[in-house]
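Missing here: one protein chain of the complex. Every other protein chain is in place.
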Amino acid sequence: MITIASLVNGRPSRGFLSRLRSRRYAAYWMVLPLFALIVGLIVYPFVYSIYLSLENKAETKFVGLKNYAMLLRHGTFWLVVGNSFRFTLIAVFFKATLGLILAMILNNLPFRGQRIWRGVSLIPWVMPLALSSMGWWWVFEPTHSAINWLLVQFGGAAKPWLSDPFWARVSTIVTNIWYGTPFFMIMYLAGLKSIPQSLYEAAQIDGAKALQRFRYVTLPMLSKLIAITVMFSTIVTFANFDIVRVLTRGGPRYTTHLFGTYAFNVGIEAGHLPRGSAVALFMFPILGLAAFFILRNIARGEE
Amino acid sequence: MTGSLAARQKRKVRLSYLALVPFLVFFLFPLYWMLITSFKTDHEITSLKGIPLLIQSAPTLAHYKMILFKTEFVTWFWNSLLIAVVVTVLTMAIAILAAYAISRLTFLGSRYFGVGVFCTYLVPPALLFIPFYKVVGILGLLNTKWCLLFLYPTLTVPFCTWILIGYFAAIPRALDEAAFVDGATYIQMLTKVFLPVASPGLIAATMFAFTVSWAQFLYPLAYIYKTSEMMLTNGIYTTLIRGDVYFWGELMGGALLASVPVVILFAFLMDYYVAGLTRGTIR
Partner (left out) sequence: MAKVTLQNVSKNFGQVKAVCNFSLEVEDREFLVLLGPSGCGKSTTLRMIAGLEELTEGDIFIGNELVNDLPPRDRKIAMVFQDYALYPHMTVYQNMAFGLKLAKHPKFEIDKRVREAADILGIHELLARKPRELSGGQRQRVAVGRAIVRKPSVFLFDEPLSNLDAKLRGQMRVELSKLHHTLRTTIVYVTHDQVEAMTMGTKIVVMKDGLIQQVGEPMEIYRYPVNKFVGGFIGSPGMNFVPARIAAEESGLVIDAASFKLPIPPDKDAFLADKTGQDLILGIRPEHIEDRAFAEKGVFSGVITATVEVVETMGAEVQLDVTTGEHTLVARVDPRTRAKRHEPIELAVEMDKIHIFETEPPSSRIKTE
């Protein structure tokens, strides 16, 4: 036990310091569960999935890169690749932009109002995605779509939301934007609040008008946050499953598939687990690249 | 006299509220649509007459009754609750220990753990579910809810550890030291000083673990086929569509009911939720 006397005399009581040293060993024990989880339930399955992807359908023998070759020759696969990129890039762009705009709008509101509407705006993100996707499914449902009804009322034409490749893609992207924008909003709102008011005032005195203040103060101060959120969202959006699965199941004719849903289709529904594994693994290098940029960004920010 | 600055300020606020409206419509419309559908009669849902944006004939509770009494909704609810709670407890146990060690006790490789935790994001469920299929099968847990106890933590633990590291690191060491000088043992310091001060972070992490577990769809869908073992998400999705017939009223009602616990949790603890998200990234 530590005593004032021991502090004063400079000689710490035996018990405390030696326990402190053993604290170091305790640390290893404390991270062990995490370590075990990461190694056992993430690294190992990952490695196993690579191994799986190199087997034949019956999983009896090793066939090398045959599954990958088959996929690359398969037109459907390229549909999936293209759609995944398209889906991710478009959705993330809109989510970030709308999120920033919404954050700026909310930031202008007085405290009480801001808190309430910020909370309301977060509901899409808080609601389980599979369930809200079901809601959107009903919104887009061909015969009874509310949107189509509105369009028709205003003199437009009903759109085949889920049955036409183009519109089906639009539906999935819109649903993703609906789901993800609140995340960006909440991040950028916090970011906006961390910008010192005096910077804006200095800019005002320097003669900057509102748009110029946005360009010369807001954007530069948020740039790091924007980079990080965009990268994170890219990773998560790329790996999306729920929305496409519920809305279109990848159809019509495989045009809305993402890597995750196609892997599910090939691996579990069609029963070709190794090939499904190969599909899913295609995601990894792309996610890795995005992660690399994030880490580099964070590292740069630390200096 | 003055006026210009004040008037401009008021106008800015008014315009902001105006600009907020389209966003709110966008965010809330699907929920509204789900809500009224769940109260409309089947006849009204399928009819193409009138204004679908309103409930035109008398609202009905038939769909909710059907969900609650004629399907295994209640079973799914308890399944989801059970799994979510157990996973949350497991997650917090692992995450608190690890986050404390990483943020407070410098040891060999502690820095790499932070990076390592982040890298688990690169192996999302959409990738892992395939090898897990085999693993779960081998363990004989296919088609049971218990397999989820192993799988959900892969999602929740890294994220919660990440959040907690942020919170723990922000607590000044001087606080621990003050506790020692005041005569606390290490355990007392942890339980009476450190963890209480970190409680917003603990609450936020707990909320995330619970919410993520509750909302999971891919894993249950991939591994569970017996309806009595299903979670709310895949239960509603798979059983409320019989062949070509979509029970929209039940689907919407079910989806809303299933979302209620999480949204209520959020409503009460919103500030912790928000703080948990934004804490780590804002420097």
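For this structure, a couple of remarks:
The first chain written gets the first letter, and so on, giving A and B; residue counts start at 1 in each chain.
Everything that follows uses one rule, which is that a residue touches a chain if its C-beta (ideal position, glycine included) is under 8 Å from a C-beta of that chain, and two chains touch if they have at least 3 such contacts.
These figures come from a predicted structure and were not determined experimentally.
In the complete complex, the hidden chain is touched by one of A:26, A:43, A:70 or A:208, namely A:208. The residue from A:220, A:271 or A:285 that touches the chain not shown here is A:220.
Interface note: of A:156, A:196 or A:288, the residue touching the hidden chain in the full complex is A:196. Of the residues in subunit A, those that touch the hidden partner chain are 196, 198-199, 201-208, 212, 216-217, 220-221, 223.
To be clear about the criterion, only the chains that are shown with their structure count from here on.
Subunit A makes touch with subunit B in their complex at residues 1-2, 7, 16, 19, 23-24, 26-28, 30-31, 33-35, 37-38, 41-42, 45-46, 48-49, 52, 98, 102, 105-106, 108-110, 113, 117-124, 126-132, 134-136, 138-139, 141, 143-144, 146, 149-150, 178, 182-183, 186-187, 189-191, 194, 224-225, 228-229, 232, 235-236, 239-242, 245-246, 258-260, 263-264, 267-268, 273, 276-277, 280-281, 283-284, 287-288, 291, 294-295, 301. Listed in rising order, the residues of subunit B touching subunit A in the complex are 12-13, 16-17, 19-20, 23-24, 26-31, 33-34, 37, 45-46, 48, 52-53, 93-95, 97-98, 100-102, 105, 107, 110, 113, 115-135, 150-151, 153-154, 157-158, 161, 180-181, 183, 185-186, 211, 214-215, 217-218, 221-222, 232-234, 236-237, 246, 248, 251-252, 255-256, 258-259, 262-263, 266-267, 270, 273-274, 277-278, 281-283.
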